[in-house]
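What you see is the complex with one protein chain gone and the rest in place.
Naming follows writing order (A, B and C), and every chain is counted from residue 1.
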Amino acid sequence: MEQMSPQAGWERHTQRPLLALAVAFAVAYAVPIVDASAGPSVTAACTAVEWVVWGAFAVDYLVRLALAPQRREFVRRHWLDLCAVVLPVLQPLRLLRLVSTLLLVGRRARMAPQIRLTTYVVGAVIGLLMFGSLAVLSVERESPHGNIRTLGDAVWWSFTTMTTVGYGDHAPTTGLGRIIAVGLMLSGIALLGVVTANIAAWFISRFEKDDVEERRQTEAIAALTEEVRLLRAEVSRLTAERPERR
Amino acid sequence: MEQMSPQAGWERHTQRPLLALAVAFAVAYAVPIVDASAGPSVTAACTAVEWVVWGAFAVDYLVRLALAPQRREFVRRHWLDLCAVVLPVLQPLRLLRLVSTLLLVGRRARMAPQIRLTTYVVGAVIGLLMFGSLAVLSVERESPHGNIRTLGDAVWWSFTTMTTVGYGDHAPTTGLGRIIAVGLMLSGIALLGVVTANIAAWFISRFEKDDVEERRQTEAIAALTEEVRLLRAEVSRLTAERPERR
Amino acid sequence: MEQMSPQAGWERHTQRPLLALAVAFAVAYAVPIVDASAGPSVTAACTAVEWVVWGAFAVDYLVRLALAPQRREFVRRHWLDLCAVVLPVLQPLRLLRLVSTLLLVGRRARMAPQIRLTTYVVGAVIGLLMFGSLAVLSVERESPHGNIRTLGDAVWWSFTTMTTVGYGDHAPTTGLGRIIAVGLMLSGIALLGVVTANIAAWFISRFEKDDVEERRQTEAIAALTEEVRLLRAEVSRLTAERPERR
Partner (left out) sequence: MEQMSPQAGWERHTQRPLLALAVAFAVAYAVPIVDASAGPSVTAACTAVEWVVWGAFAVDYLVRLALAPQRREFVRRHWLDLCAVVLPVLQPLRLLRLVSTLLLVGRRARMAPQIRLTTYVVGAVIGLLMFGSLAVLSVERESPHGNIRTLGDAVWWSFTTMTTVGYGDHAPTTGLGRIIAVGLMLSGIALLGVVTANIAAWFISRFEKDDVEERRQTEAIAALTEEVRLLRAEVSRLTAERPERR
């Protein structure tokens, strides 16, 4: 492996374990919502796991900050991560913990060199669908006029929202639920943008291929090279004749 | 016709008959749903046709696999087709048979050399609209709270879904119906992407045309060629003079 | 004015009057729908105007066909216009007459050299909004369960449809109304596509400007030309020295 900066090294080596923790968080977040009859012990365990995962990402952030060449610059560029690290301490809301962790996971995932924008967005969309459904379910189930009561409804609703179809057969009624919905809508627009952009880029790269002007140029250069080669042959004949003239 | 690989040959020759079978499948699938009062004999006949068509595509897959230069590679690249071939055997659900056949038809159609992405997507969209409507109708008609009871409603609903308009005057209420709906939504986003990408590519190819830099290059090369030609003329004069000097 | 083909000449000269007729058609179509209490004489007059305008465009088509260099080719390329000319004769429905005329006007407008795609689409969208509202109103006002009863509702509905927002507070309930709605949805997607494509093309044309590779090429060619010029100078010195040696 070629020599790399300590920061890059840390990022590469912590990548896998952090991913595993993210999955653990997903499970720990889902369990108490999906199975509403979960006992207090289960809920407590899940909350613990959530705190641990969030803590791990917080530590990861601090280590990367410590390893960064210019700390100022690093904080300025990752201020959003900083918020995600600090907020849950100030306000230990479950939803806030979710958002913070999702944010940290997402920002971290983008550092993995092998992840391209498309895979990143698709992954983000799936993640948002899953957590959006869970979060909305947990919020709306309590509300008196809520119409999202089962996991099925929640998933269905988040699909209709992210694809901007919006039947309106299910819609959040609480402030929190609506904030989550807005997040889903915006990410849906991003998804649409990436899909379109991908296809467009692919089309255009195809269009580029048969660029007449360029092909004409290449031919012109080839002809020119031939021209010069002939010239050189002639000149070397000129030089060859020399000697025998003595 | 130029010499072609056995695989390509098979693909070209089986193209038309398979297309015909696909149409037969469409009819066989539609009949029992559209005309709800169809007798058991009709239904049985349709089911038979469905199995035959699916079988034909399964055979086509196996033949192509047999003709493939590297089998491993082929399976790896067409694993989705493999599932489509195997699944209906494990789970003889009608909807599953539909999905499998649609998948096989679609993957196969993409091999036809003359089909360009746009035509492919437009075709896929029309097919999805048609089968989406039928599938949802057959699923929702049974459900107690369903609001999609006639073919007209089903077609209207699938249009409002695929264009992401989503009035909500009709919406699936069953799990299966919603899964079909999600398929329509996603293909709708793909459609939108392709439409936009097409227009964008067309625009940009227009923009490209008047690329100043490139024209300047072509001129530069032309000038250079002229330069070299003059040079060669001079050198050959130089050689010509020689003899008379003896 | 430079010499032009008889076809082009006809197209340019008939452009303005045909546009005026299109406006007349719009008024004649709107009046009986907007003012439901219009007397039979008014309605009759409007119908007459509609027939006249449609007739004018039919004649225009036939003249252009007569002036076309290859008639076959012309019919093949304008078969849609041909349908629009023939259909109203076979089926004198008001809606069909509207669609035919809109089609003829649209195809004709696209021939005007000064109209660029964007302006064309924007115009088409506005036209579709206006006629879509009127057509839906005239269709839905009669239906028992219809919820689009005033012109205001119709316009509002067609906006929510074309922008794919689709609140569902108003939605067509009749088959005809829904067919019109599908037309609006599809044109809405086209509109979105053109808007995006325009912005994208504008962005990319900005990106293109600083294409590093190309600039490097131009420099390389310049250097090469210099190289050859030096060479030529040397060779001509070589030739110059000759004579004095006698």
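As a working rule, a residue touches a chain if its C-beta (ideal position, glycine included) is under 8 Å from a C-beta of that chain, and two chains touch if they have at least 3 such contacts.
These figures come from a predicted structure and were not determined experimentally.
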item	value
Where the missing chain touches chain A, by residue	117, 161, 164-168, 171, 175, 178, 181-182, 185-186, 188-190, 192-194, 196-198, 200-201, 204-205, 208-209, 211, 214-215, 217-218, 221-222, 224-225, 228-229, 231-232, 235-236, 238-239, 242
Those residues of chain C which, in the complete complex, touch the missing chain	152, 156, 159-160, 163-169, 191-192, 195-196, 198-200, 202-204, 206-208, 211, 213-214, 216-217, 220-221, 223-224, 227-228, 230-231, 234-235, 237-238, 241
Interface residues of chain B (partner: the chain not displayed)	164, 166-168, 196, 200, 204
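Basically, only the chains that are shown with their structure count from here on.
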item	value
Chain whose Cα mean lies nearest the overall Cα mean	B
Chain B and chain C, separation of their C-alpha mean positions in angstrom	28
Multi-partner residues of chain B (at least 2 other chains)	164-168, 192, 196, 198, 200, 204, 208, 211, 214, 217, 221, 224, 228, 231, 235, 238
